[in-house]
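Working notes, beginning with the structure itself.
The complex is shown incomplete by one protein chain, all other protein chains being positioned as in the whole.
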Amino acid sequence: MRFGPCPRRQPCYNSAGQAYFMAKTLTQTAVSLRATPDDVDVQLRLKLYRMLVEIREAEQRAYDLFLQNLVKGTSHLSLGQEAVAAGYGAAMEPGDLSFCTYRGHAHTLARGVPIEKVLGELMGRDIGLLRGKGGSMHLTSVEHGVMGSYAIIGAHLPIACGSAWRAQYKGAKDVSVCFFGDGTTNIGAFHEALNLAVVWKLPVVFVCENNLYMEYTPIGEVTSVEHPAADRASAYGLESIVVDGQDADAVYRSAKEALDKARAGGGPSLVEYMTYRYSGHSRADPAKYRPAGELDDWRENRDAIKIYRQRMLDNGIAETQIAEIEQDARRKVDEATEKCKASPAPPLEILCTDVYADGGWAWRN
Amino acid sequence: MRFGPCPRRQPCYNSAGQAYFMAKTLTQTAVSLRATPDDVDVQLRLKLYRMLVEIREAEQRAYDLFLQNLVKGTSHLSLGQEAVAAGYGAAMEPGDLSFCTYRGHAHTLARGVPIEKVLGELMGRDIGLLRGKGGSMHLTSVEHGVMGSYAIIGAHLPIACGSAWRAQYKGAKDVSVCFFGDGTTNIGAFHEALNLAVVWKLPVVFVCENNLYMEYTPIGEVTSVEHPAADRASAYGLESIVVDGQDADAVYRSAKEALDKARAGGGPSLVEYMTYRYSGHSRADPAKYRPAGELDDWRENRDAIKIYRQRMLDNGIAETQIAEIEQDARRKVDEATEKCKASPAPPLEILCTDVYADGGWAWRN
Amino acid sequence: MAELTYRDAVARGIAQEMSRDADVVFLGEDVAKAGGVFKATVGLLEQFGPLRVRDTPISEQAILGAAMGAAMTGLKPIAEIMFSDFIAVCFDYLANEFSKSRYMTNGQVKCPLVVRTGNGGGSRFGAQHSQSVENWCMMIPGLKVVAPSTPRDVIGLLAAAVRDPDPVIFFEHKSLYATKGEVEDGEIVDALGTAKIVRAGSDATILALALMVPRALAAAEKLKAEHGIDCEVIDVRSLVPLDTQTILRSVASTHRLFTVEENPRLCGWGAELVSIVADEAFYHLDGPPVRITTPHIPLPAADFLEDMAMPTVDRICGTVRRSLQA
Partner (left out) sequence: MAELTYRDAVARGIAQEMSRDADVVFLGEDVAKAGGVFKATVGLLEQFGPLRVRDTPISEQAILGAAMGAAMTGLKPIAEIMFSDFIAVCFDYLANEFSKSRYMTNGQVKCPLVVRTGNGGGSRFGAQHSQSVENWCMMIPGLKVVAPSTPRDVIGLLAAAVRDPDPVIFFEHKSLYATKGEVEDGEIVDALGTAKIVRAGSDATILALALMVPRALAAAEKLKAEHGIDCEVIDVRSLVPLDTQTILRSVASTHRLFTVEENPRLCGWGAELVSIVADEAFYHLDGPPVRITTPHIPLPAADFLEDMAMPTVDRICGTVRRSLQA
C-alpha cells in the first residue's frame, strides 16, 4: 500500500463514528465498513445513491461526448471519486456554499445543478451554465450555492475563507466548503488559507480529495509527508482526519461533523478523503503512469457505487428500487444530452458582455 | 509568557545538547544556560564575542547615522538579535552560502563583510557594498558567501533551495543557510520551499528568528500555532526544534548540528530561535505596540552580549581581554564611519549599468 | 474646507465609506492596531472595531483571496497590499481570479472590492519597494485602475472605487502621503474614468499620473516662464476606465503629446495612450508623441541615483522643449 498508518493522527470520533476513519489499509476499511451497523436513514440513503449514480452517468457521458468530439477543450472527470461530492452534496444545507476545482462537475451536480447545464457548458453550447464563456473548468451556479470552479491550483482556498469571513461578520449560518486535490496541498495558497482560517476561526471546511496523483505524478514523489492534508493539520492547530472517500456514508458523516462544527462557531476543519480517479487526469491523459492492477483493484474492490449498492441490499432496500434509481439516472442523462445537442453555439453578442458590471466591456469612453 | 511548552516538540539532542533547547520559559533557559558546563573552546568564544559586539556596535551606529539623516530610506536593525547571526557566522564554513532578509546587516557582517561596505550602502555612498544600487535591504557579497538579502517576505526560501540543489547536483559540500523571521512562516513561499527541500533532501538550513513580532503585530495574533516554525516542522516530516536565540553558544551548537547534517546528506533542517529586537521594526517605527516592561526585561535579563560576557568571565577569560575586544569593535566602527562619510555619492554613470549581463541596460538595438 | 494630507485623506476616505455602508470592511497587514506602516489608516480600528478592520498575517494571497470571497458573497472589502511591489506575490488574484470571474460565470459572480496599495518611488527604498506598477493592472481585462494625485482625489476616487461594482486597484503614491491639499467638508464622491485638465495650454498636451502630476505642472510653469511654451497638463487619474475623450480633445487642440510615466518604459500606460492617440488623432498630430519615463531599469536605492532615474521637472522641460523646437 502507498499509504499506511500515521502515528500522529488522532481520530476525532470515539465510538459510533470510528468506522469511517481509515484503518491500516483501504481494503481493511472497505471490509470493515460493509460490516458497520447502519445509522443512515433510508431516505438519505436513496438520495445519496441517486447522486452517486447520476454523477457517474453524467461523467461517463461527458467522456463519451468527448470521444465523439462534442466536448471541446479539456475536461476533468471525477469517475471513481463520486462519493466525496455526493456525501457533501447530501450533508450541506441549502445556503451553504461550494468552492470547486476544474474537476468540479460532480460537486456542481451534487448541489442540484441540472445535468444539461453542465454537459452543455462542456460542449460550448448556449444552454451551458455559463453559456460557454467559462467552460468545463469554471462551472458556477450562484443560485445553487456553487460559487465557482477554479482552475488555478489553490486559488479558491483563500476565496472560501473570504466567503466564510462574510458569514462570520454578518452572523449568517452558512458554511463554505472548499474541495481540492492532494497535489494542491503543496502550493502556497493552501498554507496561507489554512492559517488564516484558523486564526480567524472561520466557518469553512477544507476537503482534500486524495486520489493519489497530482496529474501524472504519484503524490508521494512530490510530498514531504504521507498524508498531504492530514499530516499537515497540526501545523495549523487542527485535528488530523483521514476518511475513506469511497464510502458515501463515511463521507456524509464526516461532512456533517465538520459542517456542524463550523456552524456552531467551532472554526475550520481539514479533512482528507482517500479516493481514486478512474479516468485520466484530463481528457488528454491515457494514465499510463499507473502501476499495473491499481485501477482494476479500485474498480473491483473499492468502487463507491458497488460498495453503496451492496450496503443498500444488506440493509433491505429492494433490488427493484435500486434499479429504478439507476434507470432514472440514465434517462436523465440521455435527456440532458439531447437538449445539449439541440442547443446552438452561444451567440456572438455575448462575446464582450459581462466584463464589467454595467454588462459590457468598455474600458474607455 | 507568550510562549509555553509545546507538547508535540521533541528535542533532537539527548544529553550534551539539551542545554540549548528552550525550556518552559525563556527565563529558566537563560538561567540554566549560565550553569551549563562549557564545551566551546576559548578561541571560538573570543570569535563569537567579537562578532556579537561588532554587530551591536555597527547596528547602533547605523541607528545614530539615521538620526543624523545620513542613512536614507529605510533600515531594519538586528539590535538584540545578534546571537543568531554570530552563531551561524561562526558555525558556517567558508563556501557555505547565506540568504538573508532586509534585516540582514548582522548576517552580512557575520560572514566577514567589512563594516564600511555595509554602512556605506545604508548611506547611499559609492563605497557601499552595492554602490548604492541595492540599499540596506539587499546587502549581497558573493565573495563572502552572502548570496543576497531579500525584501519580499519569503522569496528567498525557495532560492536557498535552488542553491542547495546546485550543491547536491554538483556534489559540492557547501550548505545554504536561509534566515527569516517568525512572520515569514505564514506566507506561501515558506510552505513550498520546506516541502521541496524535504522531498529533494536538500542541504539547506532554514533559520527562523522568532522575535515575537511581524512588523508591529504580535506573531501570536496572526499565527495558528504557538511556535510559527517549530510547530510546523512535522508538516514536512522534520523535527521540531526551538533554541534560545540569545545564547550564542546554543545557536552555534544547533547551527553546527544542522550544517553537519546537511553536509552529510541528511537533508534540510528548520530551527526556530527565540529572540527579540530592541529597535523598532524599521527606522520609521517607535515600537509603541510593545507591552510595558517587555523590552526592559529582554535587555536586562536576556541580552545576548550580557549573557555571553558573563559566561566568558565565568569561564576565566580576563576582563581586560574582553574590554579590548569591545574597544576594538568601537574603533573599527568609528573608522568605518569616517570612511563612509568621506565617500561620495555613486556616480551617475552607474545608473543604467548591470541591468543585463553585457553590463548595460539596452533592451533594443 | 480644510487642509489635509494625502495620508490623512486615505483614512478619511475609508471612514467616509465605512460609516455609510456596514458592508464595507477593511483588511491588511498591520493596518488595524498599528494604523498602517504609512500611518494612512490610523483611527479606523478605534472607529469601526476589530470585526471590520482586521490585521492579517503576512499572506498576501490570503488577503486578496479573502477579499474576493467576501466580495462575491455580499461584502465590499477594502484590502491593503502594503507596497505595490508585493502585488507580485498575489498577482493571481488580480490577473486570473477577481478580474475574470464575472465574465467566466456569465455575469453571475460580482466582485465589488478595492485593493489599496502604496505605489511609486522617491523614498530610497530600493528596487523591491519603489515600483510604479499601474501597468501590471491596466493590462488585465476586468480590473479598474485609479491613481489619485491630491488629497481631495484620494477621498473622491476612493469613494467611487468602494461604490463601484467592479474590482478597483487604487494606487496611492508613497511620496505623496506627506503632501497637503484643500479638501471640502462633507461627503466627497468622484467619478471613475474622468481625467482632469489641471492646466490649460495650447502648445502641447502632457499626460501625467500621481507623483508625476505636480512635476508635469511645475515643468509646464517653467516652460511657460522660460520658453513661452504653453502646455496643457492632464491628470489622467483613472487608467481604467480611461477618459480618452478628454485626452483626444486636448491633443486635437494642442497637436502634440507627451506622457510623463514613473514606470520603467516598456508597456507603460503611456504606450497605450500613445497608441490610442496615434491611431485616432493621427492627423491632428504635428509631431511625434514622446514618452518621458523612468529608464527601463530597476530603481536604485541611493538618493542621488533614484532622483536621476525618475522623470524630473528638468527632464520633462528639456524633452518637451527640444521636441517642440525640433
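Which chain is which? They are A, B and C, in the order written, and residues in each are numbered from 1.
Following the convention adopted for this analysis, a residue touches a chain if its C-beta (ideal position, glycine included) is under 8 Å from a C-beta of that chain, and two chains touch if they have at least 3 such contacts.
Not measured: the values here are computed from a predicted model.
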item: Left-out chain, listing which of the shown chains it touches; value: A, B, C
item: Absent-chain contact - pick from A:G89, A:G104 or A:G134; value: A:G134
item: Sole residue of B:A110, B:L196 or B:A248 that reaches the chain not shown, by the stated touch rule; value: B:L196
item: Which residue of B:Q43, B:T320 or B:N365 touches the chain not shown here; value: B:N365
item: Sole residue of B:A164, B:V177, B:I325 or B:C340 that reaches the chain not shown, by the stated touch rule; value: B:A164
item: Chain C, residues in touch with the chain not shown (by the definition above); value: 85, 88-89, 91-92, 94-96, 99-100, 103-104, 126-128, 135-136, 138-142, 240, 263-272, 274-275, 278-280, 282-283, 285, 287-291, 296-298, 300
item: Residues from chain B at the interface with the omitted partner, ascending; value: 97, 99, 129-131, 133-135, 138, 140-142, 147-148, 150, 152, 155-167, 169-170, 176, 188-189, 192-193, 195-196, 199-200, 350, 353-357, 359, 361-365
item: On chain A, residues whose C-beta touches the chain left out of the figure; value: 72-74, 124-125, 128, 130-138, 150-155, 183-184, 186-189, 214-217, 221-223, 284, 289, 345-346, 348, 350-352, 355, 361, 363
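Just so it is clear, only the chains that are shown with their structure count from here on.
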item: Centroid comparison with chain C (C-alpha atoms), farthest chain; value: A
item: Intercentroid distance (Cα basis), chain C paired with chain B, Å; value: 37
item: Distance from chain B to chain A - Cα centre to Cα centre, in angstrom; value: 45
item: Shared interface positions of chain C, touching two or more other chains; value: 56-57, 59, 61
item: For chain B, residues contacting two or more additional chains; value: 186-189, 221-223
